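With one protein chain held back, the other chains of the complex are shown just where they sit.
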Amino acid sequence: MSMSVDTPLRRFTGDFVKSPTAVAAGIGLTLIALAAIFAGAVAPQNPYDLRQITILDGSLPPGSEGFDGFHYALGSDIQGRDMLSAMIYGLRISLFVSFVAVSFAVMVGLVLGLLAAWRGGWVDGLIMRVVDIQLSFPALLVALLLLAALGKGVDKVILALILVQWAYFARTVRGAALVEIRKDYVTAARSLALPGWRILFGHLLPNVLPPVIVIATVQVANAIAIEASLSFLGVGVPITEPSLGLLIANGFDYLLSGRYWISFYPGVALLVTLVCINVVGDHVRDILNPRLSR
Amino acid sequence: MLAYLFRRVGQALVVMGVMATIVFFGLYTVGNPVDLLINPEDDLAAQEAAMARLGLDKPIHVQFGYFLSGLAQGDLGTSFVHNRPAIELILSRLPATLELAILAMTLAVLIGVPLGMYAGLRPNSAGAKLIMAGSVVGFSTPNFWQGLMLIMLFAVFWGVLPAGGRGDTVDVLGVPVSFLTLDGLSHMILPALNLAIYKMSLVIRLARAGTAEVALQDYVKYARARGLSPTRVVGVHVLKNILIPVVTVLGLETGNVIAFAVVTETVFAWPGIGKLLIDSIGLLDRPVVVAYLMLTVFLFVMINLVVDIGYSLLDPRVRIRGGGK
Partner (left out) sequence: MTVPVLSVRGLRTEFDTRAGRLTAVDGVSFDVGPGEVLGLVGESGSGKTITGFSILGLIDPPGRIAAGEVVLNGQDLRKLPEPALRRLRGDRIAMIFQDPMMTLNPVLRIDTQLIETILAHRDVSRERARDMAAEALAQVGIPSPAERLRAYPHELSGGMRQRVVIAAALMLEPDLIIADEPTTALDVTIQSQILYEMQQLMAERNTALIWITHDLTVVAGLAHRVAVMYAGRIVEIGPVDDLLDRPAHPYTRGLIHSIPSATARGQRLEPIRGMTPSLLNLPPGCAFAPRCPRADAACGTRPEERAMGPARLVRCHHAGEVIA
């Protein structure tokens, strides 16, 4: 037996790799993320560069050869854009929007949740009331109505997503923080007369992170799904920066005439991404949940 | 029990009041309604006349006052596009959405509970693994894409079901419903299924977790020790105990059904309130959007109340405490 140090990270990784499905999902996710980040290098074509597409290659079924011999692995849309490339760029937008939105939502949720737990009293009451009211409405609806008011645009979509998701984080952080505050190390820090914000961010924050990480994983999937739905409905990202949702919307009209690939493949990409995130998230949650130690 | 009810209704009214304020100020101050509602090519006089007619020239607090007084009288404004009272417009479309939602929830429970229970009772079987994998997919698939795929499969490739729209309707007590005709039903199935699949996945997961836990309880062993048939043990003793969390979550998820109805109705061109909302947003018909919001708030609040009451009916241990929370 090796004498390696048993850190929490090592234990976590050890537990994580015990499930082959989770590992497969994790690998899948990594590949997807890499493809999205390096879209320029990975995609066979830049579908938004007008010089690279030709309308003569419009609506080709998957596997066809275009006029210049370009291979449309997953077909092309009505304007001749390669579906595979459009998907990869679309993935990038979907992932970007969701990631940024969730990151900010986490930050807002952390700050407000910690504040509510630390201050207690009316601050806590007020914040939690707002959280409760917000959480009693389905996120999609709230986002939809927000964007109806705000208009289209990637930044507005991100804003709407942040506004819709912060509440869930705030509630979780507050709950976890309340538990931690009762623990001895906080009392010790207090007795050392450390300034409040130092205790909050230096001591409490690292300890409330685990549940937040679990939820953040699932919320990224949620954000992707919501953004896709919003774009599909026409209130999300603009046509110049199509996410997977918008791509699917574009293909809707052609579905009935049998040109399914324009909507189908972006949808598959979306589905695979979401399934991978959910599988990984489920597994992470099972590992971090002390009650389920089997 | 009565005091509890009063308190809940009071809370509900407060929530609605807060929402009314937020909705109003949110929609009427962000963005400039004047530009969007009035044709910019009209000359100034016509624009001003239109503004006056719609009450948009008054200061915001006066407009809010009109809004509130209208609200108290059940008048939520007139649709800019259809020129009918917004509330009437919404109510006329509500039955379509409701029948979809009810069919969807029924499907989710009738299919989801047995599947979940099976997975809980035989966790290592191939069937259980398939069911659970299916539930992850059902739960991860974006609703609108799922709808598109259903259309693709059933309407385009196999051509057995219509791709959209509502079928023939029959009037029941003055309300048009479509499930009483075969044509109506055939139009209803795909959108209802679309709505149901997500719920079904949740129900399956809940039912499975509940069953796995309940199956280990002493009272199940005791039921078997008394020689009761497995059907009875599972169908009565286990089932009744897992229904409680299932119903609770389903109730809370009803809000989501209404939200997803927006997407489903758009995909299937189903003339319900969801489609009305999207159309109104696109046409910037703000009174309708506001009316939709208020109705939805009201519905959610009512649903939460009904779920709480339902919970206390299902679980006798809650009832005896007089409904205190």
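For reference, chains read A and B in written order, and residue numbers begin at 1 within each chain.
Methods note: contacts are C-beta pairs under 8 Å (C-beta built on N, C-alpha and C of every residue); 3 or more make two chains touch, one makes a residue touch a chain.
Quick caveat: nothing in here was measured; it's all calculated off a predicted structure.
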**Item:** Neighbouring displayed chains - absent chain, whole complex
**Value:** B
**Request:** Specify the residue from the set B:Ala12, B:Ala212 or B:Leu228 that touches the hidden chain.
**Result:** B:Leu228
**Request:** Spell out, residue by residue, where the missing chain touches chain B.
**Result:** 217-219, 221-229, 232, 236-237, 240-241, 244, 314-317, 320
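Basically, only the chains that are shown with their structure count from here on.
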**Asked** Where the centres are mean C-alpha positions, what is the separation of chain A from chain B, in Å?
**Response** 24
**Message:** Quick check: in the complex, which residue numbers of chain B touch chain A?
**Reply:** 15, 18-19, 26-27, 30-31, 136-137, 139-145, 148-149, 151-152, 155-156, 163, 255-256, 258-260, 262-263, 266-267, 277-278, 281-282, 289, 293, 296-297, 300, 304
**Request:** Going by the contact rule at the top, pick out the chain A residues touching chain B in the complex.
**Result:** 133, 136-141, 144-146, 148-151, 221, 225, 228-229, 232-235, 245, 248, 252, 255-256, 258, 260, 263-264, 267, 270-271, 274-275, 277-279, 282
